[in-house]
Each structure stands twice: as structure tokens, then as C-alpha cells.
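The complex appears here without one of its protein chains, the remainder shown in place.
Showing chain A:
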Amino acid sequence: MNNNGEERRLNGEEAEDDDEEDDGNGRGLEAWERAYADERSWESLQEDESGLLRPIDNKALYHAQYRRRLRTASAVRIQKGLIRYLFLVIDLSKAAAEMDFRPSRRAVVAKHVEAFIREFFDQNPLSQVGIVTIKDGVAHCLTDLGGSPESHVKALMGKLECSGESSIQNALDLVHDYLNQIPTYGHREVLILYSALSTCDPGDILETIQKCKKSKIRCSVVGLSAEIFICKHLCQETGGLYSVALDESHFKELILEHAPPPPAIAEYATANLIKMGFPQRAAESSIAICSCHKEAKAGGGYTCPRCKARVCELPTECRTCGLTLISSPHLARSYHHLFPIVPFDEVSTSLLNDPNRKLSRACFGCQQSLLGVGNKPGPSVSCPKCKQRFCLDCDIYIHESLHNCPGCESARHSKPVAMSEE
């Protein structure tokens, strides 16, 4: 029995080693199986060494979680750029009409951009996003920098025709012009979702890359087909991430990696005071001319504390006096990026089998039993501070959503309880 547990454990570790090389799971499947892996997951069962069936997804989840954990672990105590100005560049050239992603690359891109924008604002309430599309070799600014997810999504959904060539240089030039105007405390970023395999540029793209580097614009690229040298070069030069999607779920994963704030660029990492306004919500019955829509609106809305103009949504910049307007919950939500929860340690099996140490058999978070199939100890983690054990699901939940460790929190509030548990 124990042996078996250890084997599984080993499997897990081995899989982790392979993680970078062979992302996610199920890549070893044949091509026709892979296409259905998402929809018919109940069919993808695999047999382990002991003849037990287990779903492949389980392992994939484990991978994804581990991967993210590594990322946060490496970034502990690094100054982060919380106020981000991100331009999403979407390639709508001919190549985006290809059907190797179902139903087509552009549809998949649009779908996940929507999810990304929502996730992005959830994680970075102080930041702004703009969308640029490339079509026929020309870059168009679809939406200006703004803080409202709805308006971006709406603007994008209407404009999804693809045609012509793609040009990274044009897009970078356009974005560079926009981003150069924003205040210095903001982090300038570009995320390019690139379908094409080449770029048709009017001039020397290498110069443009240097220009972006000089303006401290961090450029990242998510490719949909294959690794392209110039994209890799762009990302290396500007400190961004370059990744290529294997399939739709991988693409989703890759694009969501860009949602948490990146580490701040060293030269920019000086502490700065930023002037901000915390507007009050206007009374429900009041009628005022809204400064963003230029029309009279009743109820809701916020009033700028400096010039008393009315705005509809937060966060935003006041149209009249240019003050950054946010609400305090937004600030609070950004806070956890600066002080992330330390990654939990894995509990080794030898420790579990040690009869001298009595460890609780249930997850501290959800109180579910930690025993796996056949009463073997299942995989679990423990918080290095409060030493409580958690199941893998809770691990992800705590790190991804909760941003608080229940163990540490309860110990802080009720010392005696923690003592007795020890």
C-alpha cells in the first residue's frame, strides 16, 4: 500500500520535472484524440502502474497549479507594477482565419480575450487596457486606454473580419505613440496575440524594437502557430514573455498568465506619490450630466472630489481635471500582489507515515478527508507558517482567489485554539 502511494508520489514529481518540456498533459495523445480531449474528458482515463484508472485531468490540474505556484514563488517580495497600461494587439490578418483552432483562430482569440479582459480588471483594478488590431498590414486602435471591461469587449466583438498581411512594426509604432503619453508611474505593456508567421513591415523593425525598449514598453507575444524569431527577439529585448499555444486550453492558460502584474522594471522601481481621488457615490435620485457620455443621467455615478464632475464608472480618469478616480476596494484588491501568500510545502509521504507525528487527516480548509483511494494518504500541502494541511483544491483556492491562509488567520484571531492544535 505504502509502496503504491510512493509510486504515485514519484509519478507526480516526475511529471513536475517534465512540466516545462511537455506542458500540461495528454500531449502524447494521437492527433485525433487531442481534438476531442476538451469535450469528451470522461473518456480520457488512464491506467497507472497498479492498474487503477484515473482521469488524466487530475494530473493536468496538478501541473497547472504547480506551474502557477512556481511563478508566484519566484516573485515573492518583488516590487510589482500595479498600475498597468496594457495594449492588447490582436492580429486579424489572413492567418487568423485559419481553422486549426475550432471554429477559427479569431473566434478562439476573441473568446479568450474577453475572459482575459475581465480577469485582468479583476486582478488589476487600477490598470487600463486598450485594444489594437492589425489588418491588411495596418494597425488600428479599436479602443483607447480605458478601465471598463464592457466597452472593450463590445468594441472587439463587432470587428472580427480578417484580411491581408500582418505588421508588428506598425502595431508597435502605434502603441508606442499612445503609451509614450502616459505618466511615468504606470507600467507600459503590450500583449500581442499573433496568428501570422511573418511580418510585412514598412521599415526596419529592429529600430522600432529598440525604440520600445528605450520607452520601457514591455512587449509580450502569444503565438498561435509556431515560434517566430522576430517575436522572440522582441520579447527578449523588452523583457516580455514569449509563448506559443499548443491548443485552445493551452492558449487560455498562456493568455491568463499575463493577468497578474509583472515584476516592475528595475529603473522604474522608485517609490512615487500619486495623486488620486476617491469619489463618493452620488445619491440615487440625483440627475447630473455625465462627463463620460455627455448626457444627463439619473442615479448612480460618482462625483469627482476635485472638480465635482460626474462619472459613471470607477476606476477612471476624470475627464475634466484629469485626476485618477478609484474606490478603496480597488486598492485593497491590488494589495495582495505585493504580499502574496508563501507557497505551501508539499507534505512528503515519509512524514505522513511517521507514527510519532500526528497529523490531521482532514484538510484544514474544507474539512474533507485527505485520504486518497483505498485509505492511502493522498497528496497534500502544508502552510510553512501555521503548519496546517490543505488539500490541493484548497491550495489553489487559497493562492488564486482567497489570498489569505485560513490557518494563519485563525491563529492570529484566536491564539489559544492554535496552541491546542499544536
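By our rule, a contact is a pair of C-beta atoms (placed from the backbone, for glycine too) under 8 Å apart; a residue touches a chain by one contact, two chains touch by 3 or more; residues count from 1.
As a working rule, contacts and distances are computed from a predicted model.
Between the names "DNA 5'-3' helicase", "Transporter", "Rab escort protein 1" or "Glutamyl-tRNA(Gln) amidotransferase subunit A, mitochondrial", the one given in UniProt for the chain missing from this structure view is "DNA 5'-3' helicase".
Check A:V138, A:A155, A:C200 or A:C408 against the missing chain and you find that the one touching it is A:C200. The residue from A:A139, A:I228, A:A282 or A:C363 that touches the chain not shown here is A:I228. Counting the whole complex, the residues of chain A in touch with the unshown chain are 14, 17-18, 20-23, 27, 31, 100, 168, 197-201, 204-206, 223, 225-231, 243-246.
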